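For this view, one protein chain was removed and the others were kept in their places.
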Amino acid sequence: MDNFKVIFHIDEQNKAGLVLHNISNLIADLGEENLNIEMVANSEAVKMLVRNTNVFETALKELAEKKVVLCACANAMRDLGIQKEELLDFVTVVSAGVGEIVKKQVEGWVYIRP
Amino acid sequence: MDNFKVIFHIDEQNKAGLVLHNISNLIADLGEENLNIEMVANSEAVKMLVRNTNVFETALKELAEKKVVLCACANAMRDLGIQKEELLDFVTVVSAGVGEIVKKQVEGWVYIRP
Partner (left out) sequence: MDNFKVIFHIDEQNKAGLVLHNISNLIADLGEENLNIEMVANSEAVKMLVRNTNVFETALKELAEKKVVLCACANAMRDLGIQKEELLDFVTVVSAGVGEIVKKQVEGWVYIRP
């Protein structure tokens, strides 16, 4: 069976619900066992990964339990004054969101930008 | 001559005019005979593929006649309560819009997200 490697890019906070819905639908369509998924949030979209008062926490946690890697861009965190400790436990910080997306694509991951 | 395989992704209804204009311009630039084009509409953008009161119907039909494959996401149709019979005749329904885009990219199609 093919193993699909997919990177989702989000930089608009109002796309948070759509991106999470897209990822769930993709897992339902192609099967968790056939997928490696990473979501990279940069710019204002890193706010969707902050703890507390986060309406997406349950959906994010479910995806993390399905091995979806959820990344926050350190440049955006610095711009917005967000500390690592403020992020949900299961979030990974990457030095530059766009750099991460470039490197993943060079390694053969496909890019989706909802 | 190279054969270019291009997948367009639209999930915002207000991008409908732009996407169709982009596709027409691409055909004019690279030549219909050198192109395979597919457009995948998911989320609210599936509405642009519904029959009647559709200001894009003429433009969509012209693209379909140029062998552009126009796809609607079945997940989005279910979310929005749209039946297959309500779509324009020449529209193809895919089980998951994002899954379709992933599979096409793995097969070597390039991705454009206007």
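A and B are the chain letters, set down in written order, and residue numbers restart from 1 in every chain.
Just so we're on the same page, contacts are C-beta pairs under 8 Å (C-beta built on N, C-alpha and C of every residue); 3 or more make two chains touch, one makes a residue touch a chain.
Everything numeric here is computed off the predicted structure, so don't read it as measured data.
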* Mind pulling the subunit A residues that touch the left-out chain? -> 9, 11, 42-43, 75, 95-99, 101-103, 105-106, 111, 113
* Structure fact -> Omitted-chain footprint on subunit B covers residues 2, 4, 6, 18, 21-22, 25-26, 28-30, 110-114
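We adopt the following convention: only the chains that are shown with their structure count from here on.
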* **Fitting subunit A to subunit B on CA atoms, where both chains share a sequence, rotation angle to nearest 5 degrees** => 120
